[in-house]
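This is the structure, below, for whatever I ask next.
Apart from one protein chain that is not included, each protein chain of the complex appears where it belongs.
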Amino acid sequence: MNGGTIEAPTIEYALLAPMLLIFGAAVVGVLVEAFAPRYLRKSIHVPLTLLALAGGFLLTILQAVREGVPTTPAAMGAVAVDGPALFIWGIILVLAFVSTLLINDDEQFVAQAAAVPGSSDEEAAVRHGYAQTEVYPLLLFSVGGMLLFPAANDLLVMFVALEVMSLPLYLLCGLARRRRLLSQEASVKYFLLGSFSSAFFLYGMALVYGYAGSIDLRAISSALGTVAGQDILLYVGVALLGVGLLFKIGAAPFQAWKPDVYQGAPTAITALMASTVLVAAFGAVLRVFWVALGNLDWDWRPVMWGVAILTMVVGAIVAITQTEIKRMLAYSSIAHAGFLLTGVIATGGPEQNQEALSAILFYLVAYGFATVGGFAVVTMVRDAGGEAGHLSRWAGLGKRAPLLAGIFAFFLLAFAGIPLTSGFFGKYAVFSAAVAADALPLVVVGVVASAIAAFFYVRVIVLMFFSEPAADGPSIAMPTVGTSAVVALAAAATVVLGVFPEPVLNLADQAASALFIR
Amino acid sequence: MGETITFWVLAVVSVAAALGLVFSRKAVYSALMLGVVMLSLAVLYAVQDAPFLAAVQIIVYTGAVMMLFLFVLMLVGVDSADSLVETIRGQRFWAIVAGLGFGLLLALAVGNVAFSPAAGMGRAVSGRDGNVPALAEEIFTRHVFAFEVTSALLITAALGAMVLAHRERVRPKATQRDLARTRFAGPQPSPLPGPGTYALHNAIDMPALLPDGTVAVTSINRVLARHEMEEGYAPTDPEKAALIKQVLEKDAARDAAPVEGDKPIQVKDALQDEGELRDEGEPQAGTTSRKENAPQEEDGK
């Protein structure tokens, strides 16, 4: 009996500063929501959110430059701030910053979420210029969860981070200003499927805990092979954990939510989900499968092969039949998850792992920027009732707005992986890592899927530039400073990464050089 | 021995209740069944040396979560039963097959593992003041970061509920004075006539008659009339049926008319809602029902 004294835990506040800053800003945002008068709220929230994200990014860089990469987990072994984690934090914070510019910009969000769509209450709320400014703190909470998710060093923290990341997103999905019914439906679907999948993650976690007696990733890794007669617990547990994680990245048997949610959600939130959530979820997948289950790779690799092939094929083929621009981008995001999974499979010795990891990190940067840019363009092409979603409405856009259509075509080419765009080097890096790991058939499937995907990207480009514009075609919204900044930034990033990828590749190499903390 | 008996009794109860949750048609029964499962699990936790969790299970799950479920069920309508129509062909069959297969797989997987005798909680708790202090020490040392991060979850939950449910008043609240003024300025200062009471009928759905023997239009209960029309119970008296139909059509036409544009908001607007409320007699259907009943088809396509 130690008389109720508990030794105080040590928490490395400096290491965790970026995450703590984001959470702190979120809490301040909630206070602003409570105490600031309505007309001031937005003008406080926007700088607060942007400053927090920028500050987090600076702190991340400072951490990497000044103190180097730590080699032990922080906060009593709960969080592993290692090279890949810092790199992923950087990507997430930059992409979230860019998405915030998009969110800030536009009347994308509902005036009053509690007012029934089409009711006189809603009209009155719109007329009074109400806005649901809670979006900003919710966004910050979600970003905080995204930072924690890929840096979690035990499964419990990973589960909590998964929920911190997802819950605000479930809400944000339902807050679109136009087509509210669609948006609310997307929110319900995302929520039900998301909580279903997190139940699977949790049961998997229980079985793995039952096998290893611990939830610490390193302890699980060292327990592999030492426990006799309970392998089946481990296998079923890993499979269920995998279901939960693969759902979040939208890999093939679990991809059904992606097109629906991406279509229904406000486009700025779609941009956020498509870029940052994918980045964070891949970080977590890598941590679970490489750190905890790295010694089990002979067992999970065949299954992952199947998943990767299925994901690439489904993403590429179903995308062809789509007639809605956001759904098409959603299927393209599914296909990209498949391409990224080929990198996850490319494990081997430390050097091989390092190559694969750096390839994945580079791919995530390239894909993230192109995606945010693509969705930013989607917000600008409008009909009377909101964004012009149907592809036929995009016909002849190249003649009405050549610059915008040109930029969008460029993003599509980057998705397709045409040389001189960022997508090319991303795909090249991932596929060459996979070849080095003797996964040639997978790469062949990947190349074929890329070709199929390129077909429908080119089809959209042809539609934009070589068809006659409809007489009542969509109008191009006069872009505000935020949106044009997002488009310009994303386009610049895509060009620079495509023409001059060296610095970022080197940075990814450096981040990957130490691999994950084990 | 005691544990074995407890286990078998509660295992049977909880599996039966879980099946009841899945297969009972009424949502409220499902909720009560879930409560039964949660309570039996609480006892199983207590049996397995987890007294703290047993208490939390009862307080948080059965006390808070189940109550929330029941509140929402009452709000949504207790009598909401599932339709038995399959929307995806064969879906029910395949769901059951998949579920059975999955359950069998899981049960076999965990059933076939040879466990050594349980270590028991004695070692983990030894040297501490028991289960609760031991758990507290774990929470506040090794897992303190996860514990702190859950606060983000709770704030998100509170904020989310506020966003989706809290409606700020856009129009000024009508005072008693305003209400009285509109009432006397309106066409009907007196209360609406009540339903008809006759020798043969004494029901709220019978319209009243005016002194000249014609039907008093204002006494028709719109909610009941609409319901009866939809369900096909038109009144037998053709004259009355035609009248009711006419009233309903007029209502429908009023709803379909486009809402006036940039008219400044006046107290009158606010009162209109409350006037309708009085008309229809059913508070829930008052302010918003008509607009909600017509789903926004144009939204989708």
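Just so it is clear, A and B label the chains in written order, and each chain counts residues from 1 on its own.
In the analysis below, a contact is a pair of C-beta atoms (placed from the backbone, for glycine too) under 8 Å apart; a residue touches a chain by one contact, two chains touch by 3 or more.
As a working rule, contacts and distances are computed from a predicted model.
With the options "Peptide/nickel transport system permease protein", "Menaquinol:cytochrome c reductase iron-sulfur subunit", "NADH-quinone oxidoreductase subunit K" or "Hydrogenase" in hand, the undepicted chain maps to the protein name "NADH-quinone oxidoreductase subunit K" (source: UniProt).
When the full complex is taken into account, the listed residue touching the unshown chain is A:207, out of A:53, A:148 or A:207. Set against the missing chain, the residues A:108, A:187 or A:221 yield one that touches it, A:187. For the options B:107, B:180 or B:242, the residue in contact with the chain missing from this view is B:107. Although one chain is not displayed, its contacts with subunit B can still be listed: residues 3-4, 7, 11, 14-15, 18-19, 21-22, 27, 30-31, 34, 37-38, 41, 44-45, 48-50, 52-53, 56-57, 60-61, 64-65, 68-69, 72-73, 75-76, 80, 82-83, 87, 91-92, 95-96, 98-100, 102-104, 106-107, 109-111, 113, 115, 118-125, 131, 134-135, 138-139, 143, 146-147, 150, 153-154, 156-158, 160-161, 163-165, 288, 292-293, 295, 299-300. Listed by residue number, the positions of subunit A touching the unshown chain are 113-114, 116-117, 156, 159-160, 163, 167, 170-171, 174, 180-182, 184-189, 191-192, 195-196, 199, 202-203, 205-207, 209-210, 213-215, 259-260, 263-264, 318, 321-322.
Rule of thumb we're sticking to: only the chains that are shown with their structure count from here on.
Separation between the centroids of subunit A and subunit B, computed from CA atoms only, is 33 Å. By the touch criterion stated above, subunit A contacts subunit B in their complex at residues 1-2, 4, 6-9, 11, 23, 26-27, 30, 33, 75-79, 112-121, 123-125, 127-128, 130, 132, 134, 137-138, 141, 144-145, 148, 156-157, 160-161, 163-164, 167-168, 170-171, 174-175, 179-182, 207, 210, 229-230, 232-233, 235-236, 385. Put simply, subunit B touches subunit A in their complex at residues 105-106, 109-110, 112-115, 127-129, 133, 136-137, 140-146, 149-150, 152-153, 155-157, 159-160, 162-168, 170-171, 259, 262, 265, 269, 273, 288, 291-292, 295-296, 298-300.
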